[in-house]
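Here the complex is missing a single protein chain, while all its other protein chains stay put.
And now, chain A:
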């Protein structure tokens, strides 16, 4: 649609991501490394799942639209499952890496906590996922045309950007919950993560009824957000303290002599 739409949609989709990276990742080199590796893991999972989908389509070999849609649904389900598998694999890899880092480094404490790792890996997955969903759409938004000549909604670019705005934090929250559950061996939590991931991806098939897909996605994002907040160690009490600016008193009060 033009440069204004391109910039607007990029900021909508990647604004929070940019903020998170600038404030939390940019200063810590180790986090940056794990972020990019996380992104790479997501990329590999996408490559494998798209390979499977491509082979399935070639074997199936039909030009029927509904058959193609069925293949797509199969592809999406497989991709979601594979992404979660790779999340688990990344978790295992990070545990091993942490042990290795500890033996190599001269510090006594672990250089990066599992909580931070979960946040960073989730962010890596989210960034890669967001880029892949949106970059094709962004390049075409630079041109003069807007979707709609074949009957699509004219809000195509905007809603794609908002969907990505929901997906990226979702990946962060899923990462936090997933890693924490794996640490504490609570196996029902990852199952819930997988289910909600499948739900959100499935909701995109409702497009172009954007109220059907965007609104539930945002609701799920809020719910996952609260769950992740509590998993990460937050609580309502802490939140109240922060908001009412009584955190300094809290800290002073909690100072135990060592």
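Worth pointing out:
The rule we apply is simple: a contact is a pair of C-beta atoms (placed from the backbone, for glycine too) under 8 Å apart; a residue touches a chain by one contact, two chains touch by 3 or more; residues count from 1.
One rule holds in what follows: contacts and distances are computed from a predicted model.
Per its UniProt record, the hidden chain corresponds to "Nicastrin" from the list "tryptophan synthase", "Vang-like protein", "Signal recognition particle 14 kDa protein" or "Nicastrin". In the complete assembly, the contact with the undisplayed chain comes from A:156, out of A:90, A:125, A:156 or A:227.
Of the listed positions A:94, A:147 or A:193, the one in contact with the omitted chain in the full complex is A:147.
Between the chain not shown and the residues A:70, A:113, A:209 or A:226, the one that touches is A:113. Although one chain is hidden here, its contacts on chain A can still be listed: residues 1-2, 4-5, 7-12, 15-16, 18-20, 22-24, 109, 113, 115-116, 136-137, 140, 143-150, 152, 154, 156-158, 161, 165, 232-235, 238-239, 241-242, 247, 250-251, 254-256.
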